[in-house]
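Yeah, one chain of the complex is gone here, protein chain that is, but the others are all in their spots.
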Amino acid sequence: MTDPRPGKRGVRLLAANNTLMLLAVAIILFATFSLMSQSFFSRYNLRTFLINLSFFVIVATGETLVLISGNLDFSIGGVIALTSVLVARLNELGVNIYLAMLLSLLVGALTGVLNGWLVVKMKLNSIIVTLGTSAVTAGLALVISNALTIAIFEDTLGFLGRGTIARIPVPIVLMAVAVTFASIVLHRSKSGFKIYASGANSRAAYISGINTDSIQLVLYVICGFAASLGGLVLTALSAVGMPRHGVGQEIAIITAVILGGVPLGGGKGSVVGTLIGMFIMQVIYNGLTQLNVIPYYIQIIQGLLLILIVTVYVRSERISRGVKQ
Amino acid sequence: MSANGRRQPFLRRLVNLATNSRTPAPALVVFLVMICAVFGGFNPLFFSWQNINSIINNLTFIGVLCLGMTIIIVTGEIDLSIGSNIALCSVLVTKMFDFGFPVVAVILAVLSIGLAIGVLNGLLVNAVGINSIIATIGTMTTLKGLALLFTQTKPMTVNPFYSFLGRGYVFQVLPITAVYFVVLLVAFSYVLKYTVLGRNLYYVGANKVAARLAGINVNRTKYIAFAISGLVAAFAALIITSQLSHGRPEMGEGAELEVITIVVLGGISIFGGIGNYFGVVVALIIMTVIGNGMVLMDLPIFWRYVARGVILIIALLIDAVKTKRRQVTIKLKSVRT
Partner (left out) sequence: MADAAILRMTGISKYFPGVTALDDVDLGLMRGEVLGLVGQNGAGKSTLIKVLDGVYQCDKGQILLDGEKVELKHPSDAYRMGIRVIHQELSTFESLTVAENIFAGELVTTGALGRVAWKRMADESNQVLRELGIDIDARTVMGELNLSQKQLVEIAKAIRKKAKILIMDEPTSALGEKDINTLFGIVRKLASAGISVIYISHHLDEVFRITDRVMVLRDGKNVSTLTTGDTSREELITLMVGRAISEMYPKRRIEIGEPIFELRDFSLRGAFREVGFTLRGAEILGIFGLLGCGKDEIIESIFGLLERDAGTLWVSGKSVSIKAPFEATQNNLGLVPVDRKKDGFALSMKVKENIVMANVGGLGKGWMIDRRLYEDKAKKWVAALNIKTPSLNTITESLSGGNQQKVVLAKCLESGAKVVIMNEPTRGIDVGAKVEIYRIMESICEDGGSIIMLSSDLPEIMSLADRVLVVSKGRITAELAYGEYTQEMLLHAANQ
């Protein structure tokens, strides 16, 4: 069956060989910005860029798992904020730093439990409910910090953000570990198979004896935990606990996950895809910043990007469905 | 009373009362009376005329938005962009007055912009086929960026007539915004119950495919719903900008969540095709009173955000339980014993 319009054919190609196409786009964008801006291609900027990317990818890994299993989690921004503020506040009150970090990580995990219960057990709409928990966690962050920034001078936490392991910055190491571990689980393990099945058709998976409820619930907890972990990294990097940390980032992260190949209904995709997707978005963001583009334009682009990516997915799915007829 | 005659535990009865499909409103009214008593007990100023005035003002701003959101949710869609819509329109009002536009021109321009945003949302959902939640999140982000772009720091040139439109009083006692709200409420209620367009919203929300088969223009219905939502947001922007005499990009932030909370609490099922304005109005009063009461209790404002999130979750839970009851009834009706 011949498609007369080249645009259509191009879209089909995109749908067919996702990750490779994404990689190509990532490389092209990177090259373009490198050529356009010297400050972009500087060693300092690239190092900062990768570290920032790590923060995003750590959180996005958790979100990827939730999306593949067929759900969405919009509360990650609020979790990051609450984690950040909590660890800073606890540190300020003199609590042992390890304990503070542990309790802060618990924030994400507990939010995940709540999200999981509401979405999976009570079967509420995942987007609206997690927007609700986002409001609660972000609100609590404001309450605890009284909307103020809390400075945090702490070596252990600082190590998390500014230390190195074998000369590689810790955040990048964490990112690598998270991506590797998640990929192995998703693509090679039995649990990974069950995750994909839950997303592809949760009812059929359930009847086949897969405990879809507990899988989806656990993934919400993991996502919350990953968000908390990212929050700690961010706090360590910026040396402050801020209730604004992470707020609004959920949109960028979910866009990256969808861009990376996970359809909105789940059942397909990979963490590596998310990594590339996040890379692309960060390259655009960072590159434009280096080119001195006003930040507000960047936000506008973020919104447009989400619309564009989802459009491409919806259209390409319709086309591939049509071809199969 | 449960099947075997024993009285069910209080909590269970409370849940049943809240989730009874047929009569959501009485339960809400009871709840309203209760919280009024609680807040009044904490601070008698709650019942002062000045406070009630303040309640009415807040109420009309959010209330107008609820009228629009109800229409969208009945259709089975959601519009998360209203907050940013308000931000953008509000900022543009300031800019336009700065350029010396006359009041009428400003009003018409802003309403058109709101309408355009609504149509844009409709386009993304209808023509492109994106899920309305994601689409409106996309427009929300983009519009917020635009609003930030157009913000200016110098204060707005105040136009007395315009200020009256937002802050004036009718018969020296009734805020003019209350009049707007009541008029719009009556108009929208009529449309929902007695016009073909209004009924089409329910058809589309209840079963999109069947509606199309029945010859209803689903796309057009949705376009109109989104357009109304955008228009209503612009109108709300006009009110709030007039009341506060400046346009800031923070206007309307978080409005969408608050509005959705009220609408769902008021009995409009998030799944579409069910509900009417009566419950929404009661829920509106409840939420406004809670917000007001919290201020009177001297709670830091941030608790308001937390409360908002919690109430949204509760409202969704109630809606889910009700819907499940309905579906169980439908399912059991297919078994005959």
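As written, the chain order gives the labels A and B, with residue 1 at the start of each chain.
What we mean here is this: a contact is a pair of C-beta atoms (placed from the backbone, for glycine too) under 8 Å apart; a residue touches a chain by one contact, two chains touch by 3 or more.
If you're wondering where the values come from, they're calculated on a predicted model, not measured in any experiment.
Among B:Ile133, B:Leu146, B:Leu165 or B:Ile216, only B:Ile216 touches the chain that is left out of the view. Shown as candidates are A:Leu20, A:Ile168 or A:Ala204; the residue that touches the absent chain is A:Ala204.
Residues 1, 188-194, 196-197, 200-201, 203-211, 267-268, 324-325 of chain A touch the missing chain (whole complex, contact as defined above). The set of chain B residues touching the chain not shown comprises 193-196, 199, 202-203, 206-207, 209-211, 213-216, 269, 273-274, 326, 329-330, 332-337.
Definition applied: only the chains that are shown with their structure count from here on.
Between the CA-based centres of chain A and chain B the separation comes to 30 Å, rounded to the whole angstrom. The residues of chain A lying in touch with chain B in their complex are 118, 122-125, 127-129, 131-140, 142-143, 146-147, 251, 264, 294, 296-304, 306-307, 310-311, 314-315, 318. Note for the complex: chain B touches chain A at residues 78, 124, 128-131, 133-135, 137-146, 148-149, 254, 257, 260, 270, 300, 302-310, 312-313, 316-317, 320, 324.
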